[in-house]
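Structure, as structure tokens:
Removed from the display is one protein chain of the complex; every other protein chain stays in position.
Presenting chain A:
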Amino acid sequence: MGRDKAKVKGKGKASDSNELTEMGVDMKGIKDRIDKILQIASERELWKQKESDMRVLAVDTSNMTGDELQVILAMKEEVKKHYSNPSLTTFAASHTGDPSPISAPDIRSPAPAPATDFSFYGLSGVCQIQCKPICNTSSKHLSTLIVLGSGGHTAEMINLLSVMQNDRFAPRFYIAAVTDNMSLQKARVFENTLADKISLQVSDSTKFMQIYRSREVGQSYITSIGTTLFALCHALWLMLKIRPQVILCNGPGTCIPLCAIAFIFKVLGIRWSYIFYVESIARVKRLSLSGLLLYKLHMADQLFVQWPQLQKQYPRAHYVGRLM
């Protein structure tokens, strides 16, 4: 039932996703196609970005006072500065009408859309960036995927999100397991309180999604082979759709397929996503299986632990103190 639903959902761009299932048969062809899909997506993203920038410029400030006015003025200034950059004039000019296809070099140009900077680097690019991971992101915001675990995991994640600069980490995509009906609700409550603080509506760009799990508690191992494959495909589909620049996760296993795909994308040069993993506070002496996988395979850009004992055992981890 749920499976059918996902298939139907995928039908929108059915040709793309069907082609993807040939993965492993013809990697080169697939990569080209993925590139093409990503290119189309980034064009859309560019267009969306421009649209929201124009909306900022159009905001009427005559009735505003105090902080609100300051914020809006600063945003306008930012947008104006952004479009006065000479390298972007072609971009701005070509986007006065309908979103029209733009050529690949345009997308590569330095500043326009935050989403595209690392998209088209090859493997050499991956290595190059790996040497100096700090890029100039001062004026940008990064699309962020937040993987919610369950119960205690979600509570810890919300605690973390509440101290992060939510204007930098936007748009935000929340993912929780299909069987977990509490976590997304908690995320919605959190987003609502954020919106209340700046007296705005929850942004349309914030999305809440569900992901199929590879194995439910008590499921037999034979059927779990099928569900695992299915869950992987679903994760791949979601990752292609979201293409996050930042992935925040803190276990349990739900985040593994997503992180693995992000890592493969990175290696293939399809997409550069920073992966941050925060080990649960419940882990005092040993890392969880998810944490261990991300640590041993160097998949996480940074791995945080909440107890000093753990940091001694896993020196590459960062000790950050308790989140709860």
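Note that in this section a residue touches a chain if its C-beta (ideal position, glycine included) is under 8 Å from a C-beta of that chain, and two chains touch if they have at least 3 such contacts; residues count from 1.
Everything that follows uses one rule, which is that contacts and distances are computed from a predicted model.
*Asks:* Of the candidate names "Sorting nexin-30", "Glycosyl transferase family 28 C-terminal domain-containing protein", "Putative tRNA(Adenine(34)) deaminase" or "Cytosolic Fe-S cluster assembling factor CFD1", which one corresponds to the UniProt protein name of the undepicted chain?
*Replies:* In UniProt, the chain excluded from the picture bears the name "Glycosyl transferase family 28 C-terminal domain-containing protein".
*Asks:* Out of A:Tyr174, A:Phe190, A:Phe265 or A:Trp307, which residue would touch the omitted chain in the full complex?
*Replies:* Going through A:Tyr174, A:Phe190, A:Phe265 or A:Trp307 one by one, A:Trp307 is the residue touching the chain not shown.
*Asks:* For the chain left out of this view, which of A:Ser162, A:Asn192, A:Ser205 or A:Gln219 touches it?
*Replies:* From the options A:Ser162, A:Asn192, A:Ser205 or A:Gln219, the contact with the absent chain belongs to A:Ser162.
*Asks:* Which residue from A:Gln39, A:Ser214 or A:Ser288 sits in contact with the chain not drawn here?
*Replies:* A:Ser288
*Asks:* Considering the entire assembly, which residues of chain A contact the chain that has been omitted?
*Replies:* Touch with the absent chain occurs at residues 133-138, 142, 151-152, 155, 159-160, 162-165, 168, 246, 248, 274, 276, 278, 280-286, 288, 301-302, 304, 306-307, 318, 320-324.
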